[in-house]
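Removed: one protein chain of the complex. Kept in place: all other protein chains.
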Amino acid sequence: MKLLLHEIRRNPLLWLLAFVPVVFAAEWLKPEAHTLLFVLSVLAILPLATLLSHATESVAAKTGDAAGGLLNATLGNLTELVIALTALAAGQYMLVKASIAGAIVTNTLFMLGASFLLGGLKHHVQEYNRVNARFQAGLLLLATVALLIPSAVAQADSVTRAAFIQQLSVGLAVLLLVAYGLGMLFSLGTHRELFAGAEHAQSDETGEAPWPLRLALSTLAGVTVLVALVSEIFVESVQQAAETFGMSPAFVGFIVVALVGGAAEMASAFSGARKNRLDLSVGIALGSAAQIALFVAPVLVLLSYVLGPQPMNLLFWPGAVVMVLIATLTAGFVTVGGRSAWFVGVLLLMVYLIFAMTLYLLPPQG
Amino acid sequence: MKLLLHEIRRNPLLWLLAFVPVVFAAEWLKPEAHTLLFVLSVLAILPLATLLSHATESVAAKTGDAAGGLLNATLGNLTELVIALTALAAGQYMLVKASIAGAIVTNTLFMLGASFLLGGLKHHVQEYNRVNARFQAGLLLLATVALLIPSAVAQADSVTRAAFIQQLSVGLAVLLLVAYGLGMLFSLGTHRELFAGAEHAQSDETGEAPWPLRLALSTLAGVTVLVALVSEIFVESVQQAAETFGMSPAFVGFIVVALVGGAAEMASAFSGARKNRLDLSVGIALGSAAQIALFVAPVLVLLSYVLGPQPMNLLFWPGAVVMVLIATLTAGFVTVGGRSAWFVGVLLLMVYLIFAMTLYLLPPQG
Partner (left out) sequence: MKLLLHEIRRNPLLWLLAFVPVVFAAEWLKPEAHTLLFVLSVLAILPLATLLSHATESVAAKTGDAAGGLLNATLGNLTELVIALTALAAGQYMLVKASIAGAIVTNTLFMLGASFLLGGLKHHVQEYNRVNARFQAGLLLLATVALLIPSAVAQADSVTRAAFIQQLSVGLAVLLLVAYGLGMLFSLGTHRELFAGAEHAQSDETGEAPWPLRLALSTLAGVTVLVALVSEIFVESVQQAAETFGMSPAFVGFIVVALVGGAAEMASAFSGARKNRLDLSVGIALGSAAQIALFVAPVLVLLSYVLGPQPMNLLFWPGAVVMVLIATLTAGFVTVGGRSAWFVGVLLLMVYLIFAMTLYLLPPQG
């Protein structure tokens, strides 16, 4: 507990934890004040996500290499998973899908691009382990194909089609999970030496000693519950708050939710880039995108049979599919060489800005 | 003849030759037993394709480097060509097109992926000549553009459009044949030194002495006739047998025909990969795909004016175009580095599985 308090004193982001009780109080007193609740829930999720991320890393550091890597690889995007599960249980499938696609695009373009830019402003040319970049890009490419195929093949609007899309989605979800599992076997097991440097550095880099296992585990459990509770308020308020701010629903799901959910990882990725440890930044950005595409998305499809009012499929809005495809191809193109300078970051951020602007301007039901 | 018998004794696959007379007998006695005829014709085509492949290589070995390469490059996919010609003459254009697209996808993803996987399970990291891989990927990219353009441009459903697509298809067929010819001039002629290792090894690798020219030529002629006769039974029975097995017509054309037609090359590619001669496997897989795209497909378009009930065009089902495009891009992405490990094979096979599953689940007329 002392350690936790020490941590909170050190990291100004954690001072936002004060908003966690505030958001619950506001929900109790003014359940109709959507805009206020939205802003408060965002402010409360940010520090919780940071705690969750540090707790996961601490558990991973204690449990040793392979099991720790496994844990990091499955719980690394716990915040995104919990938010999406809340939206799933509320039957908001549009929001779930937009947040999946948005998280992939945000991690691939914004997190990677801003890392390259921030690192490049300080260091003339930076190098990184391109084996890991290409591995993650390969996983992303596979997931993109899986997200693309249903909308490429679905043509006629009939009853058979709905059943077909649903069967296909379950099949694709299973394939993606198998691929993700084999990918972990490859990168943490049989060929771990090729990935040297990319994984290990993470907890060193944050410059913080890992917490004792008990503290880490209880933080993990407690904070997850808090994130789930705050997420419920967030998901309920986000759409109406967005209208107040004049944002389209597509923009909210794709951009706002993705930025909120990934804030903790972004802090680590950007700090790594400034310290010229680009391996870390590239690993977090692309690894996080791959994890959402190959682990979070299929888990949501399968859990929708248990939690949701009806099964969720993998048929995405074609515009989102195009954006995911472009993001993956751009990341693949940019990471071929294993070198970076500030303009590479600008290129990625510009593509992200194009998407954000398009979604912002998009008229409703467009 | 003695050599041929010796060969048959050595290679268990050739024992299946026994099914050649059986399939003709069955066709005579039970012309309505489609499922039986389908299974028997597959079992009969497999050894015939193996013989054809060995005969072609033997003639190539005898006629010297350039001419031999030329021969291998044109007759290497003789089985696929004969099956497609039989379907063409029967007016089954859907089957012909599905088998062209399917052969490209199967060779690029399944044959290459399984080679990487089988090789990678035995050898930690494998290297291969990436000049040849990029050359074949470039040819494939060109062919993909040619297959993609008609469906990208065709929009309105009018009479002028049909004429336009037909003219365009003939023009594209001629361009592809010219590109294929120039590609052979480049890889077997002016720049052959860059491709060293990829071509030559093939007949050494199979561990079999080339046959004498006379035996090879007469085998080539005789077996081609047999393949044509068995193909007729195969093409007639395949659709109805597929229904019995609950497969969609798209799945049959795309997956089943492609796997049957390419079985002989797969055997060579997989054996090469296990022996750590990945140059051979990559050369066979991508070379075979390029040959079907730039030689077999345009020849079929041109021959449809002579053999078919009406001219065939190059307007493919959009889903098939997407799959060919993804397969080509994936192969291009994967072969940039000239190195491979087992997970690269898994990635390619997963993409193939996604396609196969989609086609299997696809409702008819979807």
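In this document, chain identifiers A and B correspond to the written order of the chains, with residue numbering beginning at 1 in each.
Here is the rule we use: a contact is a pair of C-beta atoms (placed from the backbone, for glycine too) under 8 Å apart; a residue touches a chain by one contact, two chains touch by 3 or more.
Treat the numbers as computed from the prediction; the structure is a model and nothing was measured.
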For the full complex, which residue in A:189, A:212 or A:318 touches the chain that was left out? A:318
Identified contact with the non-displayed chain, of B:149, B:217 or B:259: B:149
It is residues of chain A that touch the chain not shown, namely 124-125, 318-319, 322, 326, 330, 333-334, 336-337, 341-344, 346-347, 350-351, 353-355, 357-358, 361-363, 365-366
Touch list for chain B against the chain that is not drawn: 134-135, 137-139, 141-142, 145-146, 148-150, 152-153, 155-156, 158, 160-161, 163-164, 167-168, 171-172, 175, 178-179, 182-183, 186, 190-191, 194, 332, 336
